[in-house]
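Here's the structure, in structure tokens; my notes come after.
With one protein chain withheld, the remaining protein chains of the complex are depicted in position.
Labels run A and B following the written order; every chain starts at residue 1.
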Amino acid sequence: MSENTHHIVPYRTYGLILLLLVTLTGISVAVTQIELSRWATLAALLLACTKSAFVLAVFMHLKFDQRIYKFMVVFIILVMIALIVLTFFDYGFRR
Amino acid sequence: MTDAIAHHDEHRDDEGSKLGIWLFIFTELLFFGGLFITYAVYRHGNKEAFHLAGQELDVTIGTINTVILLISSMTIAMSTTAIQKKDKRATLVLIWITLLLALAFLVNKYFEWSAKIDHGIWPGSPLLEELGRGDTLFFGLYYFMTGLHALHIIIGMVLITVILARVRNNRITHDNFQLLENGGLYWHLVDLIWIFLFPLFYLIA
Partner (left out) sequence: MSSSQTEPKGYKSYLEEDGGRKGIFKWILSTDHKRIGLMYLYAMMGWFIIGVVLGLLMKLELIAPGKTLMGAQTYNATFTVHGVIMIFLIVIPGLPAVFGNFMLPIQIGAKDVFFPRLNLFSWYIYVLGGILVIISLFGNGAPDTGWTFYAPYSFKTGTNMLPAALGAFVLGFSSILTGLNFIVTIHRMRAPGMTWFKMPLFPWTLYATGWIQLLATPVVGITLLMVAGERILGIGFFDPAKGGDPLLYQHLFWIYSHPAVYIMILPAMGAISEIIPTFVKKTIFGYKAIVFSTLAIAFVGYFVWGHHMYTSGMSGTALWAFSLLTFIVAIPSAIKVFNWISTMHQGSISTEVPFLWAASFIFVFMIGGLTGLVLGSLATDVHVHDTAFVVAHFHFIVFGGVGFAFFGAMHYWFPKIFGRKYDSGWAKTGWITFFIGFVTLYGPMFYLGIAGMPRRYFDYLDEFHGPNIISTFGALVMIAGFLIILVNLIKSARQGERTTEMNPWGGTNLEWQVPTPPPLENFEEIPVIEKATYKFD
């Protein structure tokens, strides 16, 4: 039988997270309307990462799950970053 | 004794089932990951063109769609709370709302794409050839990535519909709801992908 010591997340928590996510979305839109050019992209991506963190932690329950899931998710993200970085060893240095 | 091992009924392992869907989610991340690598490479090589091409996209529709998906993520997450509280009606309502929001997303997408196609922009179109390489790559990626994402929305809707049916006929209940949770996890993935697609295509102007 499963060890579903399921901590029930209250509706309120989900609602608050949604508010947070929508706010962050609004900020992303606002920030990129300003002509910050290269920083705008970085800002938008960082905000996307923040939103993702909340979706992962609360909506997808990672915060309340066994540690191993957090570990796996972080691992996957690091692998994906490594793939992009290594690819840019080529593209970033072409003459 | 039939071939199908009955361990799912005798010794149901919800945690294992959850692990399974997480592993599948990882494959989806890597699947889209290849496209994100492609985006990064081509944007790096065509910064100006991407910047200009991005202006063709409608930030308002994009934002609305983003919010739609975020809300749908919340509703399906809430449905797991509802079912654990034994509130079958609320569970069903929340799942229905999720489905309707998904449909709304697709409808918006349809209008977006139609508008683009009316303006002569589609993969391999003559206009794109005229406009040049940066635009071709940008819109190629736009159609491909949002198209693939939309396909995953459709798959998600099918999954959620099956789950809805099972909640209705009590195959999913307050003490047997891993399938609902798994469907929710898949749906959050679809949301996550869009959380990145949105700034990369709509907010680079």
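We adopt the following convention: contacts are C-beta pairs under 8 Å (C-beta built on N, C-alpha and C of every residue); 3 or more make two chains touch, one makes a residue touch a chain.
Predicted, not measured: the structure shown is a model, and the values here were computed from it.
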Option from B:T63, B:T136 or B:N182 whose C-beta touches the chain left out = B:T136
Remark   = Logged for chain A, residues touching the omitted partner chain are 76, 79, 82-83, 86-87, 89-95
Remark   = It is residues of chain B that touch the chain not shown, namely 1-5, 7, 13, 15-16, 19-20, 23-24, 26-28, 30-35, 37-38, 41-42, 45-46, 123-124, 129, 132-134, 136-137, 140-141, 143-144, 148
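Keep in mind that, in the parts below, only the chains that are shown with their structure count from here on.
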Note = Counting only contacts in the complex, chain A reaches chain B at residues 1-4, 6, 8-11, 14-15, 17-18, 21-22, 25, 28-29, 32-33, 40-41, 44-45, 47-48, 51-52, 55-56, 58-61, 66, 69, 72-73, 76, 80, 83-84, 87-88, 91-92
Request  = Would you tell me which residues of chain B are touching chain A in their complex?
outcome  = 11-16, 22, 26, 29-30, 33, 36-37, 40-41, 44-45, 59, 63, 66-67, 70-71, 73-74, 77-78, 80-81, 84-85, 178, 181, 184-185, 188, 191-192, 195-196, 198-200, 203-205
